[in-house]
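Only one protein chain is missing; all other protein chains are in place.
Then we have chain A:
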Amino acid sequence: MSTLVIAEHDNSSLKPATLNAVAAAQAMGAEIAILVAGANCAAVGEQAAAVAGVSRVLVADNPAYEHQLAENVSLLIAEVAAGFDNIVAPATSNCKNTMPRVAALLDVSQISEILSVESADTFTRPIYAGNVIATVQSTDAKKVITVRATAFDAVAAEGGSATIEAVPAVHDSGLSTFISEEVAVSDRPELTAAPVVVSGGRGMQNGENFKLLEGIADKLGAAIGASRAAVDAGFVPNDMQVGQTGKIVAPDLYIAVGISGAIQHLAGMKDSKVIVAINKDEDAPIFQVADYGLVADLFEALPELEAKL
């Protein structure tokens, strides 16, 4: 048995979600190779070769793959997949975009966002915003799987010594063209990988007030998140949304401020180790999942919290 893990990267560095996907691949018990598809991405190939437990790294370095266009990358993965039993990818927005295309090209089903590997063909995955966990069994000979990163402990980024091979295949479908990208630049840790996340909701009232969270985040080395209501209201950009349809996080500490605790929000954070909720409404549903609840006006509590940290 052999498993191909798809690397998540930005052509210069390997993203941590890849390490969680490798952990899921290890749980499947097969020999592991990583595919790096990108442009001028040799450095990523080297980082992938250092990942613990990986035996081969395949690098497809071509301008056609620079922006991870699903039309091109899916054709590449479907071709490389011929030599593997399992194709595993982290459930990042890139891989969610590409992998179902791969599965359709291979005429197999995809198993989305697995939480655990029960056996070679049986997995658990969340449905209904995580209110139900389903155990599913695949009959496909070749399995296409995406992995919920928070459910698997990352393997070590160092210690491996995989061989690196170039994949010459070029697939340029000509169907889509990259125009531009607006990437939020921040000195803070990435939301999905941060040990501490401080999130604000509609209760923050406006974007300016998110500054109150920044001071706290600075002291805790935290990433800043938000509820959908805060994003929809334009307080903060979409890449900060935590929830069923946003990002899934499971930090050691999650602090929810001015967030009511709708099931769609809980779906994205309820696996955090410790949850703190600050809300002025003592009946807010968020308190039902919070380890420590503080019933208070956030505009008084936040400055005090920052001062005491």
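One rule holds for everything that comes next: a contact is a pair of C-beta atoms (placed from the backbone, for glycine too) under 8 Å apart; a residue touches a chain by one contact, two chains touch by 3 or more; residues count from 1.
In the analysis below, contacts and distances are computed from a predicted model.
Enquirer: Of the options "Electron transfer flavoprotein subunit beta", "Peptidase S24", "ABC transporter permease" or "SoxAX cytochrome complex subunit A", which is the UniProt protein name for the chain that has been left out of view?
Expert: "Electron transfer flavoprotein subunit beta"
Enquirer: Among A:2, A:55 or A:122, exactly one should touch the missing chain; which is it?
Expert: A:122
Enquirer: Return the single residue from A:13, A:176 or A:206 that touches the missing chain.
Expert: Reading the full complex, the residue touching the unseen chain is A:176.
Enquirer: Touching the hidden chain in the full complex, which residues of chain A are there? Just list them.
Expert: Residues of chain A in touch with the missing chain: 67, 69-71, 74, 92-94, 96-105, 107-113, 122, 126-140, 173-184, 192, 196, 220, 228, 231-232, 237-239, 244-245, 247, 252-253, 263-264, 270, 273-276, 282, 287-296, 301, 304-305, 308-309.
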